[in-house]
Structures are given as C-alpha cells and as structure tokens.
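Not every chain is included here, but those present sit where they belong.
Naming follows writing order (A and B), and every chain is counted from residue 1.
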Amino acid sequence: MNQCEEQAEIVRQEQLTPDIFRLTLTAPQIASSARPGQFVMVQTTSYYDPLLRRPLSIHQTVADEQVQLMYKVVGKGTRLLAGMTPGQKLNLTGPLGHGFDLAGRQAICLVGGGMGIAPLYFLAREILRTNKPPKCVVLLGARTAAELGPLPRDFMDIGITETHLATDDASLGHHGFVADLLAQHLNPDHQWTVCTCGPHPMMKAVVSQCRKQGWGCQVSLETMMACGISACLGCAIPPADLSGPYLHVCKDGPVFKAEEVAWL
Amino acid sequence: MSEADLRVTIGGLVFKNPVLTASGTFGYGKEFAPYVNLHHLGGVVVKGISLEPRRGNSPPRIVETAGGMLNAIGLENVGLDRFITEKMPYLLGIGTRVVVNILGDSLEEYQTLGQRLNEVEGISALEVNISCPNVKKGGVAFGTDPAMAEAVTRAVCAHTTLPVIVKLSPNVTDIAQIARAVEAGGAQGISLINTLLGMAIDVKSRRPRLANIVGGLSGPAIKPIALRMVWQVAQAVKIPVIGIGGITTTEDALEFLLAGATAIEVGTANFVNPRASQDIVEGLGRYVMENKLDGISEVIGGLILN
C-alpha cells in the first residue's frame, strides 16, 4: 500500500492552450511509487466549495521527485487549479487505483482522445524505459489542432516516431475519428495490445475494433468520484455481465481490460 | 496528567475518545489505514451490512452540491457472511472499537442480523440504520414512524447482547418523538443524523443527476440541521446521543458535544481530508489541555443558554 497524503508544492504552471494546463508539483512520495494509469485526488481549495477532491491522472513523474498533471478547465475545481502559482501548496492523495498492465507485451498501441491523452504520456515513457517493444504506435485525437497543443511533439520528442493524429475539423492529421487510425496504422499481422483513454464513444469504437481483431485492449475510465480510495462506493460501473456486482473505478480501475466492463 | 482524558461511555462501553467514523464513509476501515492511525480513533463504524449482499443503485450515484454531496449508493455491501469472513479479521486488529451498522427490509432481517453478529468476536456495538432514504422498501418506513422505529429497536435488542445504537433519519417532522420511541424500544444510544433526501438535475440533459433520481445529502451544508436535531434529541432522551452531520473540524465536533452529544461521527469529511477523524481526535486533546479540563466529558451538554 503506497498510498499517501502529500502536501505538494507547485513548481510550474504552464498554460498549453486556452483551457489546458500542465502543473508540475514536488511530491516525492507519490512520484516514486506511481505507475502509468494511476491518478491522484487533488484538494482544490481549503474552503467548502467546491467540497470534494478532483481526480486527475498522473501525466508524468520526474526523477521520483515531481508529479505532473495535465488538466482542462471545465468547472469550479479546475478553474481554481488554473489560478494557482508556483510556491503554493496543493494537497494530493495518491497514487490511486491500478494502472496499465504491460508485462511482456510486444506490439503496443496507445490511443488517446482529448484529456485522455494525459495518462498515456506517462505510459509511453514507461514503455520506452522498460519494455522497449518492437512496435509502439501512438494515436492521438482531438476536436481541433489547438486542443492537442504541444502533445504530439512531446510524444515524438521521447522517441515515439509513429505518432499519428486525427482531428474532427481536419486542422491536423486525419480528418475524422482517432479510432479510424487503428485500421490505417496497425498491421493486423501483429498481436497488438491497445491502451486507450478518452471520451466514451471513442473508447467504445476502439474496443469494438480490438474485439474484431482479437487484440487485447485496456481502457482507462472516468466516473464521478467522492473519495478515490474505495470507501464511498460512488464510482460504480456496470460489469460486462450486466447483472453481476458493480465494478469500482477508483479501485478496480481506472484501467480495466475492455472485456471486464459493459459497453452500453 | 500529561495526556488529555477523552474517554466517553456509551451503552456501558468506554470509548477512548468520542470520535468515530460514519457508516458508508470509511469503508471497512482498511481503506483509511494509509492515512489514519486507526487505533487513535474512538471507533470505526463500518459500511451498512445486510443479510444478503446488495448491488446498490445504478450509476451515477454521487453528485457534488454547494458545501455537500448527494449519494444514492443504495446500500451496496458485501452481505453478512462475507463481512464476517473477509472484513472482520482485519477489523479485529485495528486496536479500536468496531461498530457494525446494519440494515434490513423487515423486522426479521434486523433480528437475524442482531443475532448473527452477537456471536462474532471483536464487535463492540451495533448501529441500526432505520433511516437510509435510498432503498425503496428499506429504512424509510422504519425511520419515519415512531411505532415502527420502536418495533425495530425492540426486535434487535431482543436478539443481541451487544449495545444497540439506533441511527435516526432527519426526514421527519418531530425528531424528538422518534428518539423517545427508540429509547422506549430499548436502545442504549441514538446516533443522528443520516442524510437528508435531496435531488439535483442536469439542465443540459434535463435528467436527474442520480440514476436513482433522489439521494441523501451530507457534508458541511447539513451541519446546522444536524446540530439542531442533536440538541433536540439530547434534551428528549436520557441515553447517550452520537452527533453526525457535516462534522469536518475540531470546532464542529465541539459544537455537537456542547449540544449534548456524547460522541460524534465523521462522515463526508473523510473524503475531503482522509485524516479528518484523527485530526479531530488530536484537536479535542489540545482543547482539553488548553482549557485545563479534567476530560472531554466536561464539554458534553455544556451549551450555555440565556
């Protein structure tokens, strides 16, 4: 059990796009034990509104010392985060949940849409550091080029040469869905392992293609969360067997095997 | 004396301090071990247990509100058998009192739960949930009618030798009346409040934010209502009262003790600050020392009126 509560100091706050930010924090306890796909719960204020912590994926750890979060301003909590400046402290709990499982994989493909790209960068770095797989393809999608900001470059910079893009408005890469890129770029002769995180419809499309091809697929899911530590039972999602006991995203996930969960 | 005396007594049991954790907000204890020294707490109240496992409600189950949250978990739990075999072994070793929260759909279920848990080692007391608003056939009827509340209390008490604490629903006109009924039924303690029935709508989709439509409101938002009810109940009954509802800080806990609560339970605050319960234990210790009190019991019911 490596979970802990950490009073993390903000090192850097970068505005990547009008509403996407990257926050770097000193959080050695969390940084040193986090795995790709895990998340933290961030206390955005010491007042009672907003009350609950906010779940954010770990975007990257730096030298077992720093944790990086990438977030989009969508409401109260993320707006507060965006107003914070270096030197301020932020209370984090983590690392939480269980992440991606890549033991002994060969050909790996990461498929991210929107903010779902956040945890995939950590994953890509880990893959390059540990697995050195013969193939590692990254497919990124967004509504428009501006939403991707520096992310495609970030992946290429660490050596993912096969980074392909899709935008809904054709402003960058393929004009259409990122899921379309699977057929274009994954050689069906390989036994791919696909890891995906993003909007539900996107993941559903990815899962459906993987199923057809017989590829392994891991999905990172989001739900409303009150505790993040398996205490409130608020983060339930239906299992593949619809009548079975609910799965809990904060504990059984956020990363699941695609076949474990229901795709409604 | 170098350490503050925080002991309180409920149903003949001495608790090392008056800070318990509220059912459904602290899992089965283990979930908080990374954050809290469990043996520092006065006690742990576990998630409500029913005879059979329950799936709970469809998601979404929670939504944040101003200063609070709504939940419609629907009493998801592992059921009595798995609770005893899977959860109790860990709880035996946590070094503080374990209170088991129980719920049923019928008098018989409550009875059976009382009976079965009576034989389980390591349980200090039962907390009978007659109040959860989430399950249609469940708690509501028991908790809002004095006669039924008394009957369920009597049923459990008759089948267990453990101290029985009955947990009240706040969704009633006259909380003191229910409290008196429960006392007459043989309860050795009363805890309150459970959540207030509430609702939230997503304007974009025009749908309720909870699949269950309505849910239970908890958190700092409800503290004033909880405190008022605890004060009313403490005046209405002779048995000890445990205050619950929005308690987040040491000051909050002191308010409930002053209003007449012998102990308190920390609920939603555990989600916001997983160390909240322990912080309050430490805060009460400091309060007792700084005010040179003989013990925390001097605070209980110490509200000055005039």
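Quick note on the criterion: a contact is a pair of C-beta atoms (placed from the backbone, for glycine too) under 8 Å apart; a residue touches a chain by one contact, two chains touch by 3 or more.
Since we're looking at a predicted model, the values are computed, not measured.
Chemist: Since only one instance of every chain type is displayed, give the whole complex's chain counts in label form.
Modeler: Overall formula of the complex, using the displayed labels: A x2, B x2.
Keep this in mind: only the chains that are shown with their structure count from here on.
Chemist: Would you mind writing out the residues of subunit A in touch with subunit B in their complex?
Modeler: The contact residues of subunit A facing subunit B are 1-5, 43, 48-53, 91, 93, 223-227, 229-238, 245-246.
Chemist: Within their complex, state which residues of subunit B touch subunit A.
Modeler: Subunit B residues touching subunit A: 24-27, 31-35, 47, 53, 55-56, 58-64, 66-69, 71, 73, 76, 219-221, 248, 268, 270-275.
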